[in-house]
Structures are given as structure tokens and as C-alpha cells.
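These notes are about the structure you will find just below.
With one protein chain removed, the remaining protein chains of the complex are shown where they sit.
Which chain is which? They are A and B, in the order written, and residues in each are numbered from 1.
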Amino acid sequence: MNRRERFTFLWRKVKDKAMALLTFLCVLLAVVPLFLIFFYTLGQGMEALNVDFLVQMPKPVGEAGGGMANALAGTLILISLGSLIGIPVGIFAGIYLAEYGDNPFGTAVRFLSDVLSGIPSIVVGVVAYILVVIPMKTFSALAGGVALGILMIPTITRTTEEMIRLVPQSYREAGLALGLPQWKTTMRVVLPAALKGITTGVLLGIARAAGETAPLLFTALGNRFWSTAIKEPIASLTVFIYDYAKSPFEDWIQQAWAAALILILLIFLLNLIFRFATRGRYGEQQV
Amino acid sequence: MESNKSDVPMPLQKPRVSSQESLPRVDGMQESSAKMVAKNINAYFGKTRALRDVSLAIPRNRVTAIIGPSGCGKSTFLRCLNRMHEVARGTMTGEITLDGQTVMAYDPVLLRRRVGMVFQKPNPFPTMSVFDNAAAGLKLNGVGNKSFIAEKVEKSLRAAALWDEVKDSLGKSGVSLSGGQQQRLCIARAIAVDPEVLLMDEPASALDPISTAKIEELIYQLKANYTIVIVTHNMQQAARVSDSTAFFYMGEMVEFDETKTMFTTPGKKQTEDYITGRFG
Partner (left out) sequence: MERHFHQELEALKSNIVRMATLAEEAIADAMRAVAERSPAIAQQVLEREQQINSFEITNDHAVVDLLALQQPVASDLRLILAALKINNDLERIGDHAVNLAESAISVAGRPPLDVRTEIPRMSQLALQMLREAIDGFIHNTPAQARGVLEKDDLMDSLNRKTINDLVDVIRTQPNAVDQALELVRISRNLERVADLATNIAEEVVFVAEAHIVKHQADKDGNRP
């Protein structure tokens, strides 16, 4: 090569390396907050974290020790209720949009779903208050579940739709050509193939719901005592953190950190369980 | 060789039937030897016309090949036969009959159990094992009897010349097989439901020559039990494998005749030009 070509060649290599470096730095930047949060929480919360914390009830003000057993149980119950509402509705809505939704109605639904996902969660809480709390004349876990469910729906719907659209048309054709009715093709051929991706969407939805505080204030309210009744107010980790973190007591703040840590670990665990439970034996979409 | 006298030796040959006798004609004569008849088919995608007044009688228990350049409408025609055309939002006018019954009046789901289809790109279901793939048409349609299913799976895998290669690994994923094996699995899947007609849309075009040869030989054997219609852009394949051939061009059916005649003395100049590679 002559000098000119050599120069271009080297300059090109520099640009390639610069690009690789830049993207790598951005990845670090994106990951750093994640690590910061986790390790800071870990550091702060470790002290208060012991078995007692997990299984005991909160002690009255002034007494040392105590736990957040009721909050933990409450969060799990609220997530379950929310999932019961959010997951089926979200998935079937997603299926509709993907398989039958190429029309103005489908477009409108998609738009509304995006709008819904942008509505502040506190507003959703107010809506649940009006829909459930007022008729029932009491705060309740059920109302909390409804609020969380509504919050989960848009995320799950959109992800489900995307994942189903990703399934190649050839599988649908194969199913139909075998003489399977449309709904069976969707449920037994397309859905299993999209399952991994749909799981991600569901997890995203659950993670969002598990981390909400504001809507729960209007619906589940909170409970200092052990309660798993659906029609009664119920404690939750997020409200617990809210209450304890803004208290003036040092040990309560300590416990708030611990609860935050537990919440993060809970989501992590849920993730693992879901992935394990829906692990395909074979190659569906890996998302 | 001893010079003992042989008495009247008959030359070994395939029975030569003249074009007149064997090929069912759409105008009504000998339609009874046709398994499916298409009359005056016009097919549309929205406003675009893909098929122009196509009439064709598919002979029973024979292989009928459809050849023609890209975009001539051969795949569209094939998909009209099992009403997959409407799945792609297509519309159609004209009449198609199966054993004399109008196809449009039939429940498409039931129709497709009688008229099966194999596609160009092998598409075994990715979440199912080899066994489950072969059994898919039965299991997913509600057949519960396990031993019946196992029997059918073995039978169709044997018929698809795949049994020996997979009999010890029926639990493996359907997509872990090679391309040629996957396509034979799809063929097994299609015949497990005992269709009467098998439609094949360029079944070997995504495969290597050895797999292609195996598929072609398989088709030759299958025609004893099924009526086969195969679309192919490879006319040598049509020559090797089919009994009758239809030549499509720009949405119209130009010529339909016994394969032997088509490839030795085609009637229309257009056909001759296409076959000899002078255009298209």
C-alpha cells in the first residue's frame, strides 16, 4: 500500500477501536448505578438483617428489634393478587393484538395501552380507591391487588404482543395446514414458542408492581399486625420502607434499609424461579 | 448366451398410456379420474390479480408438478387448493372441488386434514420433540390413545424414510435434525393425519443435492397412496419426479400435459422456450 492508503487504513482501525471503547464505557455507566444501589443497600441493611427480622412482627415504638414478617407476607399476597388480574388480561390482550389486531380497533388499543403505562401510579391508586375501596367501605388487600394488576397490564400486553409477533409465520402456517383451528394454533404452537419472551414481560410487570408504594397507600393502606385476609388492609414492604425510612428512629431507618434489601432480593428470586419454571428443553426465542 | 429359443419376449416398459386416455380434462370428460378440479380460478391479493382464469384437473394418485418462473402464481394456486390463500388475506373466485365436493363450502379446518401441506423451508415446531412433531396433527387435534399415536408416528416416520435415522432419538428436539431430516419430519407430520392429497411447495429447494434426491425418491414412493401436487422452480426436478406437469406464466396456466410429452414435445412455443431456458 502506498502512504495514503496506509494512513486511511490506520485511521479506520483507530475509529473502530474508539467506537468499541465508547460503547464499553457506556455499558459501565449503565451498570454502575445498579451496582451502587445494590451494594449500598447491602452495606446499610446488613446490620439489621437477621432471621428475626424476617419472621417477627414489628415491635411497638421505642422497643428494639422486631421484624417485617407481615410486610413480607403482604407484598407476596399483593403481588399474587395483582398477577391474577394482570397476567391473564395482559397476555390475552397481547395475543389479540398480535394475531387479530391489525385494524383500527387494535391500533386504538395499543395507543391506550401506552397511555395507561404512562399514567402515574398514584392516579391508578386513586382509581382503585374509587372502584374497590369505596364500595367495600374498607381498605383491603383486594383493592391493592386491583391497583397493582392495572399497573401490570400495559407492560405485559406490549411485551406479549411483541414476542408473539416475533414467532415466524411459518409455524402458524404449519399449524393451520395440519388442520388445527386458529385458536389452537395460537395456544399450542405460537404461544409456547414465544414463552420465554413473554416471561420477561411478566417479570417486568411484576417487578414494577412489587416496587410501587403510592397506589398502595390508597388501597391496601398498611397494617401493623399480621393479616392475610383479602378484605382487610394489609402491610407491604414498600409501605413499610416508606413509614420506617421517614421516621426519626435510627434503628427504624436501619430496618428500612434491610427491607429495601429484601425487596431487591425478592425480585431477583422471582426472576430465577420464573426462568427455571419456564425453561424450555429446546430452542424457543431466547430473550 | 445360449441360443435357446425364447418365446415371444415382451419388452419391459412402463405402460404407455396416450395423453388422450390418462389425463383428466376439465371440460368434464373423465373428471372422475381427477382428485381435485379447479375451474376458472381468479385469485387476488387486495386489488392485485395473482391468478387469471386457471382451470386444472389434478389426477388421482399421481404426482402433478407446477412449474414456471418466479411470481407466476404457482404457489398462490397451490394455496388455493387447501384454502391457505385466505390466511394470507387473499381472495378467490371460481370453483375448486375435492372428490366432487366444493372446497369453499367445506370447513377449512376439516379440509386441511384431507389436504395436507409441506412448505419450502422445513418448519418443525421448535418447542416439540421429534416424536411430538410427528404426532402434532393427532395430539393437538384431540386424539388421546397413546398406543395409536405411537403406531401412527412410527408408520409416518417410516413412510417418510426417516424412521431408521431417528428411532433411537425420538425425544430430541425437532430442530436439532439436519435440514433434509427436518423436511422429512415435516412430511411425516403431514401424512400422520392420513390426508388424501399432499401439497408440496418447493419442498427441496432449501436442501442439498443428496437430501433433495432422497425427497424426490420419497415423493415417487408416496404417490401410491396419496395424490401429490408439487410446486417447483426446478424443472429438472419436475421432469424426474412428476407424472403430469402444468406450466404457469404470469398468473395463467399455459399448458398442462403428461410430463413425458411436456419435456419432449411441448405443445406451446412458450412452454418450449421456458423449458429450454430461452426465457424466464
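Observations
As a convention for this text, contacts are C-beta pairs under 8 Å (C-beta built on N, C-alpha and C of every residue); 3 or more make two chains touch, one makes a residue touch a chain.
Since we're looking at a predicted model, the values are computed, not measured.
Although it is left out of the displayed model, the omitted chain contacts the following shown chains in the full complex: B.
Here the missing chain is touched by one residue of B:Thr64, B:Ser156 or B:Thr259, and it is B:Thr259. Contact between chain B and the unshown chain involves residues 1, 3, 5-6, 8-9, 11-14, 16, 213-214, 216-217, 220, 236, 239-240, 259-260, 263-264.
Rule of thumb we're sticking to: only the chains that are shown with their structure count from here on.
Per-chain Cα centroids separate chain A from chain B by 49 Å. Interface residues of chain B, counted against chain A in their complex, comprise 82, 84, 87, 109-113, 116-117, 119, 121, 123-129, 136-137, 140-141, 173-176, 186, 189-190, 193. Remark: chain A residues 168, 170-181, 184, 188-189, 192-193, 195, 280-284 touch chain B in the complex.
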